[in-house]
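Let me begin by handing over the structure; questions about it come next.
Only a portion of the chains appears, each positioned as in the full assembly.
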Amino acid sequence: MIDKKTLDQHGLTEGEYGLIVGMIGREPNLTELGIFSVMWSEHCGYKSSRIHLKKLPTEGKRVVQGPGENAGILDIGDGQVIVFKIESHNHPSYIEPYQGAATGVGGILRDIFTMGARPIAVLDSLRFGPPDDPKNRSVMEGVVSGIAGYGNSIGVPTVGGEVYFNPCYNLNPLVNVFCLGLADKDKIFYAKAEGSGNKVLYVGAKTGRDGIHGATMASAEFGKETEHKRPNVQVGDPFKEKLLLEACLEVMDRGLIVGIQDMGAAGLTCSTTEMAAKGGMGIVVDLDKVPQREAGMTPYEILLSESQERMLLVATPEKVRAVQAVFAKWDLDAPVIGEVVEGGRARISLKGEVVVDIPVDAVVNLCPAYRRPSQAPAAPVGGTALPALLLPQDYDDVFLKLLASPTIADKEWVFRQYDHMVQVNTVFLPGADAALLRIKGSKKALAMTLDGNSLYTQLDPKTGAKIAVAEACRNLACIGARPIGVTNCLNFGNPEKPEVMWQFEQAVDGLAEACRAFDIPVTGGNVSFYNDTEGLSIHPTPVLGIVGILDDIRKAVSPGFKAAGDVVVLIGENREELGGSEYLRVVHDLEAGAPPSIDLEREKRHQEFCLDAIEAGLVRSAHDLSEGGLAVALAECAFHGRKKIGCSIALEDSIRPDTLLFGETQSRILMTCRKKDLDNLRELARRKEVPARAVGETGGTEIAVEHRGRKLLRLPVEKAFQVWKDALPNFFKVRI
Amino acid sequence: MKVRILVSFKDSVLDPQGQTVKNALHTMGYGVVKDVRQGKVFELELEGATKKEAEALVPEIARRVLANPIIEKFDWQIIKGR
Amino acid sequence: MKFGVVQFPGSNCDFDTLYALQNVMKSPTVLLWHKDHDLQGVDCVVLPGGFSYGDYLRSGAIARFSPLMQEVKAFARKGGHVLGICNGFQILLELGLLPGAMIRNKNLKFLCRHVHIRIENEKTAFTRAGRKGQVLRIPIAHFDGNYYAPARVLKDMERHGQIVFRYCDAAGNITEEANVNGSLGNIAGIRNRESNVLGLMPHPERAAEALLGSEDGRTIFASLILSLGRRKPARRPVRRERARHD
């Protein structure tokens, strides 16, 4: 009955089919096959990644919940926990940018509030093709307004993120959304169906035919052919989600339910089987009771629909009425659609007829894991040595060119579309090294950032991944926050290609090593494979989401220069490193060389020093050096305050001037301090064995850099600022 | 010539806007309204176009700019001129 | 005195406004549920920002039919004080308690940023703690804040001092550039003829604490407390606080 063609359509191999038949003891019917196909898809089953992800450190004294739930949970003291996670919505955002991105936000929000936490912050990591192509611009416009449209209306601030541009994302943009929620430690909920006889309630939007096989779509390469079998794209309904959020938090707060799970990828199938499996129970569901948007839906369609804004609850029979009353208050129905039973089977019926009868464990926990073949490229992707490069004639010109590069330019065009202040916690608005949120009623604050330079990972996935962790932590250190936990989104190409699998392994190794070095647990994440379009893979793109904590918010430091006459101090060393830099890409049109080297021990020392110096009150501003190197970092410090302040810098390093200005050597931080504090700062640095040198002074209306007596840069701050600020908006001006 | 293009979600796609309007109308006592779908309408003034030209042009514009064919459908007609 | 903050299902600045009034301004405040008919004896009703009923149709279009809004309407007609912030302002327009309407921002994008607004009329219960011409730095966050009214109505409003806030630059100049959303006459906030109802697009509750970047929004809340309070709060509490922080 089930032939090869049907299996292919479901993305299952004959071997996997054999396993399924063995586990259920007979041939599955089509609906059951559909269930296995989504639950055993790459997206849900982590077939290719699972054995590698095991290498990530997941333990730590704050960890309340590591990977394996909807989101990770960390203890932040005072009876409170944070719940956070990152998700990708790459393919849907290419097909329908607005709705794809919007429903991406909706999905990650549900992952957070399903655990009992109120979402308090969203961050987004976006990758597009270059904005000079109108197609890329329209994807970007749609994605940004989709994130805004959803997040803004539901009232969760989008407080930070990142945007990169590279041609490798032309046909495959990346939309990764991170969300963090806050909860009381004794009010956490899990996706568990416990207690035989307990009722299963369905809440939220009606089930339609949308997004059937979204999970399988996210588990296949994209090409001309898939364009035709595009499933119905889901449309987000943020208002419905807001009702759902409030009602769910209310029933949880009042202790009315036993377990709860959102319906994300694979919809009703995933939520019912997962909840049953986690509770070690079985479940019966009557599909006639499932609210349906369209007439005549088959069990296959009802079970595999990915309609948005739906949740599944489990409550004891006595509490059902009370739960329904809360939902009614929020204008939502909460029909009982089934029951928790003994026996570990999911038994689903429609019109009195059993249409599915399978062991939940097989569906949820027994998806095979593969060690896919991997193969390093014959030679390093970036070549072994850089070609001889001519030194620029005019450094001011090069500098302006970099400031105008979309990856470096001001991202205000993006974030001013996001409500980043709602909930009145946002202390550092987008534009700082990390977002900073106060916690009401305490002195503590949370900092968070997303990072990942895929140019580095393309050239050397392992080093690139380590740098992503290091840089994210450095961003936190610059504002005075200690990192406490990590989530990550691993965006890669087709894992069936050995080179892609090699990139993945290397990147995970790098992540694991770096997280160990910083002693931060990975509490969850997401893997997005098959980011290939028409045979081309994206650059491997691990995106790190790292959360930090500050004990005293009043000590937080922002990147902008604070006043004229402060000393500019450079932490770290300038090395002859240009590989993978934005300078090479923009000015020399080269994606080549090896990425900057990273020594995790040294990096950690520098960050510790930064944190201690901030703690001691010695630092007036701090900013890490990243894309565009020293020159761009100086500019960002000059631009960031409400009043722009210039600086004059003099350096003696014996390296190429272009490397000095624009090289991206790691572990460097640019600080300012009051003159009177310089000696103390230096003394602290000496004790910590951290190179720290005064390189100049803030003040004036220019950014001026001198190298061994030669003036390299001399630009009015205002001019540089305009170039940096206008670069992105200029792409979006409608020309008449 | 003036043409009118109606763009709306395909029938199988959720229409949250229409749904909220419907719910509001019910609350206000207009129970007779069984369903609401909401869409967009564009009126384009085309200069010196013939009917034939419009027939080529309008669907092209609708598909490329006004509607996303993945989730939306459109319909058009000439409302002034010929 | 007692404030009441209205909660529609899609309100999202309800708790922010409650926090600013109760925790920052230390003024007793209750939440008012949109399905109720009870104003709980409040002296001032605040309609907070958000997306009251999803607002897919038009901002504030559906909220005005809610049960509580019938009470608010009656309350306002009897002279009760009503403050509408952002979506609250939009609702007041839809309700007809204030003249005019909102259309999309001129750049057709949601806009979240700090803006400057100038107090045009300090002789209202909402602004008396400020000075005429005083510039406040307060954030906006909206998609539909482009204020429109027919010319005749606008003229009338001018004549009666109904324009209370205008978008301006940091120095207080009313410029085209400062008019971020394209509003007619740079209008950021208006009052009704009787001066007991005020709507504004900027969010004073987001500018009530130095930690969050500005305390200028307190001027509005302090004015109300000054105007409606039985206890006499310190005169001009706003500027005195600021002096301490500067």
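Note that the chains are named A, B and C in the order they appear, and that numbering of residues resets to 1 at the start of each chain.
What we mean here is this: a contact is a pair of C-beta atoms (placed from the backbone, for glycine too) under 8 Å apart; a residue touches a chain by one contact, two chains touch by 3 or more.
None of these values were measured; they are calculated from a predicted model.
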Subunit counts for every protein chain kind in the full complex: A x1, B x2, C x1
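As a working rule, only the chains that are shown with their structure count from here on.
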Pair of chains joined by more contacts [C-beta pairs], A-B or B-C: A-B
Euclidean distance of C-alpha centroids - subunit A vs subunit B, Å: 36
In subunit B, residues with contacts to at least two other chains: 16, 20
Two or more partner chains touched - positions in subunit C: 53-54, 56
In the complex with subunit C, residue positions of subunit B that touch it: 16-17, 20-21, 24, 27-28, 38
Subunit C - residues contacting subunit B, complex: 53-54, 56-57, 62, 65
Complex contacts: residues of subunit A adjacent to subunit C: 145, 148-149, 152-155, 237-240, 242-243, 246, 329-331, 415-424, 426-427, 429, 438, 440, 553
